[in-house]
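Of the protein chains in this complex, one is absent; all others appear in place.
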Amino acid sequence: MLEIENLSVAYGGLTAVSDVSVTVGKGEFVAIVGPNGAGKTTLFKAISGVVPPRQGRILFEGQDLLTVPAYQRAHMGIAHVPEGRQVFPNMSVADNLSMGAYTEEGQRRQAEILDMILSLFPVLAERSKQLAGTLSGGEQQMLAIGRGLACAPRLLMLDEPSMGLAPAVADMIFERIIDIRVKAGLSILLVEQRVAEALESCDRGYVLETGKVVLQGPHQTLLEDKRIRQAYLGM
Amino acid sequence: MFGRYSFIRETLPIVGFAAVYLLFSYWFESSYYKLILTLVPIWATMGLAWNLLSGYSGLVSFGHASFFGLGAYTTTLLLVKFGITPWIGIPISMVVGGLSGALIGWPTFRLRGHYFALAMLAYPLALLYVFEWLGYQEVAIPYKRENGLAYMQFGDQFGYVVTATLMMVAAMVLSRWVELSRFGLALLAIKQNEAAADAVGIDILRAKLKAIILSGAIAGAIGGLYAIVLLVVTPPSVFGMLTSAQALIVTLFGGVGTFWGPVIGSVILIPLSEVLHAELGHILPGIQGVVFGFAIIGVIIAAPEGLFWGIRDRFMPVPSRRGRDTGTSKVPEAASMHRTKPAADAPVILRVCNVSKNYGGLKAVQNVNFDVPKGAIFGIIGPNGAGKTTLFNLLNGFTPLSTGQIFLDGQDITGLRPNEVCRLGVGRTFQIVRPFMRMSVLDNVIVGAISANENDDMARQQALEAIEIVGLADSVDRLANSLTNKELRLMELARALAGKPKLMLLDETLAGLGSGEVEDLLHVIRFIAARGVTIVIIEHTMQAMVRLADTFLVLDHGAVIGLGEPADVTKDPKVIEAYLGKKWANRA
Partner (left out) sequence: MGELAIITENILQALAAGLLIGCIYGLMCAGLGVIFGVMRVINFAQGDFMMLGMYSAYYLATSFGLLAVLGPFFGPVAAAIITGPILFIIGIFVHRYLVTRVTGVQVAGLEGEGHFAQLILTLGVALVISNGALIFFGSEPHSIRTPLSRTAWEVGPIFGDAVSIFINKARLVGAAVSVLVAFGLYIFVTKFRFGKALRAAADNPQSATYVGVDVDQAHRIAFGLGIAITGVAGGLVASYYPFQPYVGIEFVIVMYAGVVLGGMGSIIGAFWGGLIIGLVQQMSTLILPTQLQNTAIFIVFLLVIFLKPQGLFGRNAERT
């Protein structure tokens, strides 16, 4: 479904992502883990088209994404839930969700998807009239995911959904992501620092370090790998 | 550039230019052309005044007409009401300009960006209406039949050309001096990155005030001369939008941030628009403004920094790639090994007591307590969003605390501004590198040294030493924007080090580096610590930190969840959970 081939991205003179190849199959859940500054977010931005790659190809359902302007990619079925939530702070929760449904597919299935979003995150229904910027961090994260779902995507990209959240809230977000996978049946690409949760829930995973893929494989193999433990705890 | 000021060498081209200009002007007979040739240095000087504030510090002022107009009215009214000659009136205008600069700057510098520009726009327009209301709609300079010279009334228009040119020369020399001084370097640093400038000890408000006072003084003086030359002042002609705009236009056209810029712009644009106005003004009355408008639209699109830079970049490319392959650190390996951990009874250099920071309902940092012994390498670790950078911002004064206290060497530093904290001996680097991109490595590091050194040569020496320590000695002349990530990190270390800190706060200095590069940086950090500087370092991953730090503090969701020796901390189940997740902790 998504094929990234030998992708390199540079900011100014600095190479943030070099020669990365990642694939996501239809209905697959893929996780990318790695330390800060490893290039995970940059990789996501390249897929969404807000940073131009220097080299390589990105194919989505066979179509070359690099010829498609960034805003069109949402209409093709890619939803990006960015790092740090990035909700529309001065718009109400309801308006944030209706902005998510800006795509044609999202418009068509708006009522049906809204039901699903509100059943996943009932708190959003309670907060419907409130400005998104006044929500708590966890609620904003739910809203950001909801907004992504409202696009009616076939690929959902989640960038560090647990960042800065209290552990209980982060756990809850993870459970919902697994629910989403079951309910909506879409492909998921996840970037996470909570290695265990990410690797346990995914089908396959990649470890990114200083812009390169250093390890990849099915989740069971990665979970048993010593190097992951070392990378995160220095043991 | 900094610290190599030779008065003769810098002044000679300016004086030479002025001499050529005067010779050229003398050649013209018509007093109309001589009027134009007087206006050229007048607007060049006004441009220099604008450039001194806005060009060097990056704060766009649309209000320089305030200073110009106050200067014009001061000189005129002193002459009309009290018979005081402009020879004294213009210096008084200069003082008035400087004072009004201070009065306007003091409140307005609290504003940033858009708000600053808009507020500055309001001052001259408010003054315009006030002067109309005061009844000074049109004040004419009385003609002094006898003794005209004593009242700056020359028989030949050429006298005004000379006077205006001399004032321009003075403004150029002053601008050049500013460019080469520590003050100019501070302004440049503020322009490029205000937060970083604050953190290396530059008193930002003071530097800006100094700039606006100088700038206002020049504008006031030249406003006074303008009134004398034109023989009549009206509020719109001196306080109007076109006055502020003209100062900005000649500078932008000629080149921002260099003393040649306003001069070049004025030499080209003023005669062009005046001649067009004279030749076509009766059929196309607004032609002057149209030309100015198109000039700046064209410049901003084609050469956004002005002609001077556009031409310089084309014909004199900066040798920025020099020394490209000298990336390796030159620190002797053995040197870093001589460091010993501080003894158990070492004095405490940094004490953090019950520090918290709340943003609305979000507790970014909650009730954090720790002591850092002198000479330690103290690691603060925690996952993304754990509040590490917020904690640093509290420590060096970027962010005010909600509660708690911070002591440095027993002194309470709670609530001090970053530049004050820096001058007490706390250096810091940033998670996202904040270099002054268009300055050389040396100038970048000198900015870090100027607050700790009274003397410019000392500052330069200190900077070179710091560069040597981090191993960038071969790259001193390269521009910061040509450096690799690792070199930028090293340069930031040098910049913090150049302020002779007792304590350095390093924010994710190792982020985004390859494993070989991490080793180099670890050496440099150990080497700095071995020279007696206490280090507090933030890291996201533990791998490198286990080998670097003596003590670990683990932060999660703004709270301390572990503190102690690295070996113990990494075995703590709570820490493992924070890093690898609950599920992993259950497995382990």
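Think of it as A and B in the order they're written, each chain with its own count starting at 1.
The rule is simple: contacts are C-beta pairs under 8 Å (C-beta built on N, C-alpha and C of every residue); 3 or more make two chains touch, one makes a residue touch a chain.
Please read all numbers here as calculations on a predicted model, not as lab measurements.
Undergrad: With respect to the chain omitted from the figure, which of B:Ala140, B:Leu284, B:Ala343 or B:Ala567 is a touching residue?
TA: Only one of B:Ala140, B:Leu284, B:Ala343 or B:Ala567 touches the chain omitted from view, namely B:Leu284.
Undergrad: Of B:Leu35, B:Val60 or B:Leu209, which residue touches the hidden chain?
TA: Only one of B:Leu35, B:Val60 or B:Leu209 touches the chain omitted from view, namely B:Val60.
Undergrad: For the full complex, which residue in A:Ala79, A:Met142, A:Ile177 or A:Leu190 touches the chain that was left out?
TA: Candidates A:Ala79, A:Met142, A:Ile177 or A:Leu190; residue touching the omitted chain: A:Ala79.
Undergrad: May I ask which residue of B:Phe7, B:Trp87 or B:Trp133 touches the chain that does not appear here?
TA: Reading the full complex, the residue touching the unseen chain is B:Trp133.
Undergrad: Mind pulling the subunit B residues that touch the left-out chain?
TA: Missing-chain contacts on subunit B: residues 58, 60, 62, 107, 110-111, 113-115, 117-119, 121-123, 125-126, 129-130, 132-133, 191-192, 241, 245, 248, 252, 284-290, 292-297, 300-301, 304, 359-360.
Undergrad: What subunit A residues would touch the chain not displayed?
TA: The list for subunit A reads 48-50, 69-75, 79-82, 86-91, 95, 98-100, 102-103, 131-134, 147-148, 150-151.
FYI, only the chains that are shown with their structure count from here on.
Undergrad: Spell out the part of subunit B that touches subunit A in their complex, as residue ranges.
TA: It comes out as residues 360-362, 383-386, 481-485, 508, 511-515, 540-547, 557, 566, 570, 576-577, 579-585, 587.
Undergrad: Taking the touch rule as given, give the residues of subunit A at its contact with subunit B in the complex, in rising order.
TA: Subunit A residues touching subunit B: 12-14, 16, 35-39, 134, 136-137, 160, 163-167, 171, 193-198, 200, 210-211, 229-235.
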